[in-house]
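Quick one: the structure is below, questions incoming.
In this view, the complex is presented without one of its protein chains, the others remaining in place.
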Amino acid sequence: MNIDLSVNIGSLKLKNPILLASGTVGYGNEISEFTDLSKIGAIVTKSISLKPRKGNPPQRIVETPSGMLNAIGLANVGLEAFVKEKIPFLEKLNATIICNIAASTLDEYVECVKILEYEKSIKAFEINVSCPNVKDGGLIFGNDINWVGKITEQVRKSTSKPIIIKLSPNVPNISDFAAVAKKEGADAVSAINTLVGTSFDIYTRKPKIKNITGGLSGPAIKPIALAKVLEIKRNVDIPIIGVGGIMNWKDVVEFMIVGATAIQIGTANFINPNVSNEIINDLYKFCSEQKIENISSLTGSFQI
Amino acid sequence: MNIDLSVNIGSLKLKNPILLASGTVGYGNEISEFTDLSKIGAIVTKSISLKPRKGNPPQRIVETPSGMLNAIGLANVGLEAFVKEKIPFLEKLNATIICNIAASTLDEYVECVKILEYEKSIKAFEINVSCPNVKDGGLIFGNDINWVGKITEQVRKSTSKPIIIKLSPNVPNISDFAAVAKKEGADAVSAINTLVGTSFDIYTRKPKIKNITGGLSGPAIKPIALAKVLEIKRNVDIPIIGVGGIMNWKDVVEFMIVGATAIQIGTANFINPNVSNEIINDLYKFCSEQKIENISSLTGSFQI
Amino acid sequence: MHIEKTIVQFVEKVKPNIFLLKVLAKNISSKATAGQFCNIKVSETDFPLLRRPFSIHNIENESVYFLFDIHGEGTKILSNKKVGDKIDIIGPLGNGFNIDDNYETIFLVAGGIGVAPFPFLTKSLTNKKIITFYGARNKDYIYDKNLINVKYSTDDGSYGFHGNVIELLEKEIGKNDFHNIKIYGCGPTPMLKALQKFSLENKIDCELSVESAMACGFGICQGCPIETTDNSYKLICKDGPVFNSKEIIL
Partner (left out) sequence: MHIEKTIVQFVEKVKPNIFLLKVLAKNISSKATAGQFCNIKVSETDFPLLRRPFSIHNIENESVYFLFDIHGEGTKILSNKKVGDKIDIIGPLGNGFNIDDNYETIFLVAGGIGVAPFPFLTKSLTNKKIITFYGARNKDYIYDKNLINVKYSTDDGSYGFHGNVIELLEKEIGKNDFHNIKIYGCGPTPMLKALQKFSLENKIDCELSVESAMACGFGICQGCPIETTDNSYKLICKDGPVFNSKEIIL
């Protein structure tokens, strides 16, 4: 049997549904020593802002039960260095690039997209309106449906590439956000970004993370992410990229069943930097065993 | 040194800050074989509704990484049987009773409270506006700030006992909900109820829980619960009862540091039905070692 | 009901996928009856979070035996225990099999690892004519120590009757002239369903030990309901795990 792992996110065709999540693989340099990026559906690059950002002071991460908190604060090299140094490297590796953009103002999103519009190897933009770890922008945008609408609208006007809006899970009605994104012209949504969490040292009584709160990721949030994807799938007709706590191929199948067209792997890369390619192999096996010719047939195939 | 573990939640003085969370100890019968309920700060009884509720069909629970989903659906004996059978039993055990009430309409809350107003041994009401597993009421109330305000207002008018509003974590701005509860006369808030989550079988493609979604509890949600308590503490001057993923005395101290006056133990009871009394002993030890005379001095003592 | 820190006396792989665990558990062993179960904390950490329920396989002096197959993470951890390790066990839990002197002949019907409670039950059924019907996937999955009068079936025909255990039962019941039969069944739900049907059709009194996901195991979480024929729910952990086959909807 011929197994077809390819999936379509709007006009974007990917060789398989496995993407690497923004912020969990940098710009591909380091992880490329462990895994073949040319075989992955796409790499979503670390959130890029117009100017470089130092990020938050340490301590930035802490482990929690089946998860971790991070408050990296969007540390990144800035748009210029990204274009000059990072894109050429990824091109050389034959990686499919989705560029994730973060910004503190509506104009900054637009400006970034306009500049990057001419980078041929960027196949799509993922618009991060949901970073919990920065003071300006971030969840001020991501938890406000009007902002999400406006940002989508303006970004849509500024690019012909597919745009994916990365949604915040810290809201009771994520499907309303997906609906707005769709209405304003988004090609897809990613769900979910991290959930706001914290952790304190009981002796010093200080937060373990300098930023006080951080974003919770990892297996702990998987049930929540699945519920958010399902909620969107049942209410809005837009391709969904599922993210949150995926550790193995079973998790991928579960996300696709509840409605994801593709998925992203985040925290799992830290533990096994080759996990994405292992998962792709495992998905082949699963599809063969289950006689699933097109993996895309899994999407939204839940039986309720 | 004399250690004082007692805490005040408004006018309600409790011998220690350890409460048993609603829905995780029934009405005390079974767990009383494992733990001495007279020594616990209080037992919060399983959500009671005006009429008995059968609850949701099986399967109702599933384990998840460091957590579990439940969709019990507020199965309960109803107000009448509660008064006749359950309260007398708890009285005999010398347990301090906080009665949790769930309802599908505003009137039902009011009616329950009015009937129970005359039960002397009920020391306070916890108003559950945040159950994720029922069709009517539940999160329709809990995620809507106007409903939370109205319910608090009406319940306040109907009772002279302390009232505690149990808040939903499925919102981006829990402190606004706490502020409304305070404004309308609540004596305290409990944070948090469970987060909406799901889990699917990848072979049958069916939800593992018949209700499709369930409420996520256990250590997985602890970082989120801590962040919610901290958010309320920094914005609203109201006693907070911390709930979510508490497994041991360290977790209790952490919740108190970020702002909890008292805490509730939920899922942990299933794993160790005597954990509450073990924690009380451990807190004594901790306070002695750290020379903390009044445990209440921990509340909100974070160093930021 | 006790929360007991038991001590591992041995864990043995008795079949390719089946393990026998023996723990020293004074309190639990002195109270247990056949068909009851225990809720086992398989690790000392918070992972896996929940306890795992297992039938009491047998009791010997102050020891309790469990028979289990490797299912997922929890049973894997349990299978790796070493002599002397401590295991935190709550038990005995639930209501076991009702032993009723009115019956002459007892059929024990086991599917797969559902055989677990039957050695203890066999021991408890003194002065009865017992026939054990034991269905397994194949020869390698049969562990029949401390069972008596066993008739086997295997799905692949590698041992005994080729087919499932209910088919075997149907075949055998016609052969002999049994009096006053009572059936005790334990196994996967599809088998129990078939057994329920069989017992109703043949008007044989039948008790079934059923399974469900469990969080607490003793009635506080309401997580383990089973629908009853009078249109309400009972709790498998507290009201069961053994129910009269007429009482429940599988």
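The first chain written gets the first letter, and so on, giving A, B and C; residue counts start at 1 in each chain.
As a working rule, a residue touches a chain if its C-beta (ideal position, glycine included) is under 8 Å from a C-beta of that chain, and two chains touch if they have at least 3 such contacts.
Here the structure is a predicted model, which means the values were calculated and not measured.
In the complete complex, the residue from A:Met68, A:Val129, A:Val236 or A:Ile295 that touches the missing chain is A:Met68.
For the chain left out of this panel, the touching residue among A:Asn16, A:Thr198, A:Thr267 or A:Thr299 is A:Thr267. Residues 45, 47, 73 are the ones on subunit C that touch the missing chain. Counting the whole complex, the residues of subunit A in touch with the unshown chain are 23-26, 29-31, 33-34, 46, 54-55, 57-63, 66-68, 70, 72, 75, 218-219, 247, 267, 269-274.
Criterion: only the chains that are shown with their structure count from here on.
When you average the Cα atoms of each chain and compare centres, the chain farthest from subunit C turns out to be A.
The chain closest to the protein's centre is B, with centres computed as averages of CA atoms. One finds 46 Å separating the Cα centroids of subunit A and subunit C.
Separating the centre of subunit B from that of subunit C, both taken as means of CA atoms, is a distance of 36 Å.
In whole angstrom, the spacing between the mean C-alpha positions of subunit A and subunit B is 34.
For subunit A, the set of residues touching two or more other chains reads 65-66. Residues of subunit C found to touch two or more other chains are 46-47.
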